[in-house]
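The complex is shown incomplete by one protein chain, all other protein chains being positioned as in the whole.
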Amino acid sequence: MTELNKITHSKQKWESEILKTTLERNPERKPDFSTSSWIPVERVSLPVLLSEEQYMAKLGFPGDYPFTRGVQPTMYRGRFWTMRQYAGFGTAEESNQRYKYLLSQGQTGLSVAFDLPTQIGYDSDDPMSIGEVGKVGVAIDSLKDMEMLFDGIPLDQVSTSMTINAPAAVLLALYIAVAEEQGISNDKIRGTIQNDILKEYIARGTYIFPPEPSLRLVTNIFEYCSKEIPRWNSISISGYHIREAGSTAVQEVAFTLANGIEYINAALQSGLDIDQFAGGLSFFFNAHNDLLEEVAKFRAARRIWAKIIKEKFKAKNPKSMMLRFHTQTGGSTLTAQQPDNNIVRVTIQTLAAVLGGTQSLHTNSRDEAMGLPTEDAVQIALRTQQIVAHESGVTNSVDPLAGSYFVESLTDKIEESVWRYINKIEQLGGMVRAIEAGYIQKEIQNAAYKYQQEVEKNERIIVGVNQFTSKNESMIEILRVDPALRKIQSEKLQKLKAERDNSQVKQLLIKLRDAARDEKVNLMPVILEAVKAYATLGEICGVLRKEFGEYQESVVL
Amino acid sequence: MIELSENVIKGQSRAVARAISWIENDHEMKESLIDQIYPYCGKAVVWGITGPPGSGKSSLVDHLIFRMRAVGKKVAVIAVDPSSPFSGGAILGDRIRMQKHATDEGVFIRSMASRGHLGGVSGATSDAIKVLDAAGYDLILIETIGVGQTEIEVMELSDVVLLVLVPGLGDEIQALKAGVMEIGDVFVVNKSDRDDADKVRAEVKYILEFKEQNGNYIENPVVMTSAKLNEGIDQLLKDTENYLHNINLKGQLEARRKLRILNEINRIISGKIEEELKTFITQKEKLDNWIEKIYQKKCSPYSFVNENFKTFLKEYKKP
Partner (left out) sequence: MAKKIRILIAKPGLDGHDRGAKYIARALKDAGYEVIYTGIRQSPQAICKSAIQEDVDFVGLSLLSGAHNELFPEVVSLIRKEGGDNIIIFGGGVIPNDDISYLKKKGIEAIFTPGTPIKDVINFIEANKSRISH
C-alpha cells in the first residue's frame, strides 16, 4: 500500500468512527461548502505527497522556475512590497499635495488616478467632459498640468504607476517630458503604465479605438520602453477590473493571462523578440475576502505564466517568465453600510496579497463605496499595510502557506480551470475574437449575476448589508471635488492655446496623422514631440480618433 | 381624427412612439389609428435584415443608417429581440450599436420584444411599419431576432430581405440548404476580414445555383462586407437598390406587396374569427365543462368544435 493509500484508509476510519457521530449530533451549517468562486471545498484536505521531481516541477524555490513560491529568493525578508496608494482628484495642484502627503506618511511609490475625460482622451473643455472633470482622478490636459502634478517630486526618487490605457502613449510621453525638464535621464525613471486595452473592452470601459490600432499602440510602447526607458514596466495586465466586474477568481487569472498571450502575439508579430520585452510585462490583480482562495490564485497565476512563457513562447531569460504583480484590495467588496467594517475587510485582503507574494499593494479606504477617500481614511488604509508588514510576522518566511494541504490542492484546482479557459479562448481564435464574440463578457456576467442572486437570497452573507444590519448608520464625511473645476481647466486651456506656438502644434499634429497612417512607424517619438510642444491630450487623441475610428461595444446580456 | 394619428402624420417622434405602443399593447383605439394613418402609407421602402445571432446585423444597420442619412433619407429601425418564455420580460440591446444616431432627428429606433410571437419578428411589427411609413420615414429597416429557419415572416413584411452570414458558424451552410436561402434576396457575407469569408461566399453562390429559376428570375446579389472595417457597405447599398429596381421593373415588387396585403387580410380574418368564436363558445358553455367531457371521452375535440361552430353560424349576431 502506498503512503497516500494508507492515509486515505485512515481517513475513512476517522470518518466512520469519529466524524459520523459528530455529524449525527451536530450537522454542518450547510450541505456543501465552496470558495467565493464556487470551487468545492472538502471538509479536510489530504496531504499532497510529492517526489523531489514533482516538487521541483510544481513548486520549486522562490526566485526560480516555475516561481510558484515567489519571484524573488528572499521576498519580504529582503524588502517589503511597494506600498502604493492609487490617488488623484481635482486639479494637478490638489493631487500634487496629496502625493506629497502620502510620501511623507511612508508611502514608497506613487500611483496616479486620472479623471475619466483624460482616460478617454478628451480635454476638460470638451462637451463629453461635462460633470466628469476631476471626479475620479486628476484632470490632465497638457504638459502644463503634468508639470504641476509632479512639481517638487524628483522623478528619479519615486516609482510611479499610471492607470491609463487608451491614451497610455500620451501620458507616458508627458511623464518622460517632465522628467527631462527635471534633468533626469531616461534610464533613471521607474514605474508602470497600465496600457492594458483588452480588459477595457471586457470590463472597465475606457477604450477609444478598435482592437487593431489599439494593439499597435500597445506594442509601440513595448518597443519604446525596451529601448529608451529600460526600468519602466510597459504594461500592467490587469485582472483587477475583470474581478470587479464580477468574475470568479479563476476567470480573473484566466482572462488576464489570455490577454497577456494576445499582447505577446501582437508584439512578436511586430517583430520583437520575446526576451526583449517579456521582462517588462507586469500584472495587476484583485484581492478579495476569501483569503486562502486568493493566496492559491496568486500562486497558480505565477506558475501558469511561467509555463506559458517558457513552453509556449520559448523564452530563455528567467526574468521573462516571472509574473510580477501589483495588487489592489477589492473595491466591490466594500460596503456603503457600516463603512468601518471595510477596514477589517481590507486587512484580510492585505494578508491575501502578502501571503500571495505581491510586489506592490494599494489598500482601499473604508469610505470608497461612497465616493473619493478622505485623507484620514487613506491613512488608515496605508497603516493597515504597515501593520501587516511590521507586526503580523507573515513576512518573515517566504511563501509561508506552501505545503498547506488545502492551499496546494486549491492552487492545483485553480490552475486546471484556468488552463481550460485559456485553451477555449485559443479555440475561439484568441482574445480579440473572444471579446468581439462577447464570450468573455458573458462568462463574467453570468458569474456576477449568480453572485448577486445569492446575496439577494441571503445564501451569501455580507455583514451589515443582508445580515447584522443596523438602523442608524453613522454618517461619514466624504471628499468633494469642486464642480467649477471644468471651468478652471477650460480657462487654463484657453490660456495655453493663446501662449504656445500654434503653427508648430499644427505641424506636429499633421506629422502624427501621417505616422498613424503608416503602420510601420512607432508613434511614441511622434507623440513625445507633440506633447513637448504643448499639444493637448484631446488634440492628440482627436487626430488618432479620426485615423483609427472608435470602438463600439458589443453588448451581451 | 384622433390627435395621435394627426401627430403621427406630422412625424412627431413622441406620437410615433406612443402609436407603436398602442399597437404592441393592442390598445382599444388601435384599429382606428391604423384606419386614419393608412392613406398616408406607401412611400417607405422596407428592408428586412435577418441572420444568425452574432452575424453583425446591428452593426450593418448602423452603417446603413449613416449612408442613408448622408443622402438625406429619413430612416427608421425596428429591432426585435426575444421575450423570455419564463418571465415574459426581455432585454432589448440592439440599439446599443446604433446609439450614435440617437440624437439625429432623422432617425427613429424602436426596440420590440417578440412577446411570444414566432417568426423572428413581433406580432406588432407589421402595423408598426405602417406608423413609421405614415410618419414619413423613407427607409424602414427590420432587424429580426435571428434564430434561423423560422424567420419567414420577415419575408412577408419586407420589400427586400438581406440575409447576413458570417464565417465560422459551422452548421450555417447546412441550415441554408434546409431552406433559409429562400428567405433572402440579398446575401451578405459579413466579417469579410476573416480568412474563411471567401469560402462562405463560394458556398452561398453554389447553393444559389440550385435555386429554381423561371423567366422572371433576377439574380440574387452576394456581397462581402465588413461592418467592423466599414467595407463593402456601399456595394451592399448599390446591389440592394439595384435588386429592388429590377424586381420593381418586372412587377415583382407590386406582386410581393399585394401578397403581403392578402396575407395580412387572412391574418386579420383568422384573428377576428378566432376571437369571436372563442368568446362565443366560452360564453355559451363553460370551457372547463367541455374539457371535462372530452377528457371523459364523451365527445371528441372535433365534434365539440363542429357542433359549436354550427350554432355559432346560426345564432351569432354582430354586437
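Residue numbering begins at 1 within each chain, and the chains themselves are lettered A and B in the order written.
Criterion: a contact is a pair of C-beta atoms (placed from the backbone, for glycine too) under 8 Å apart; a residue touches a chain by one contact, two chains touch by 3 or more.
These numbers were taken from a predicted model, which means no experiment stands behind them.
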Given B:103, B:283 or B:296, the one touching the chain that is not displayed: B:103
Among A:108, A:265, A:379 or A:445, residue touching the chain not depicted: A:445
Touching residue (missing chain; options A:123, A:141 or A:200): A:200
On chain B, residues whose C-beta touches the chain left out of the figure: 13-14, 16-18, 20-21, 24-27, 83-84, 86-93, 95-96, 99, 102-103, 108-111, 113, 115
Residues of chain A (touch criterion as defined above) contacting the omitted chain: 116-117, 119-120, 128-132, 135-136, 200, 203-206, 244-246, 332, 335-337, 369-372, 445, 448-449, 452, 456, 462, 465-466, 475, 478, 481, 483, 553, 555, 557
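The criterion applied here is as follows: only the chains that are shown with their structure count from here on.
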Whole-Å gap separating chain A and chain B, where each centre is the average of the chain's CA atoms: 46
Footprint of chain A on chain B - complex, ascending: 54, 59, 62, 91, 93, 96-97, 168, 228, 230
Complex interface listing, chain A residues touching chain B: 210, 429, 436-438, 549, 552-557
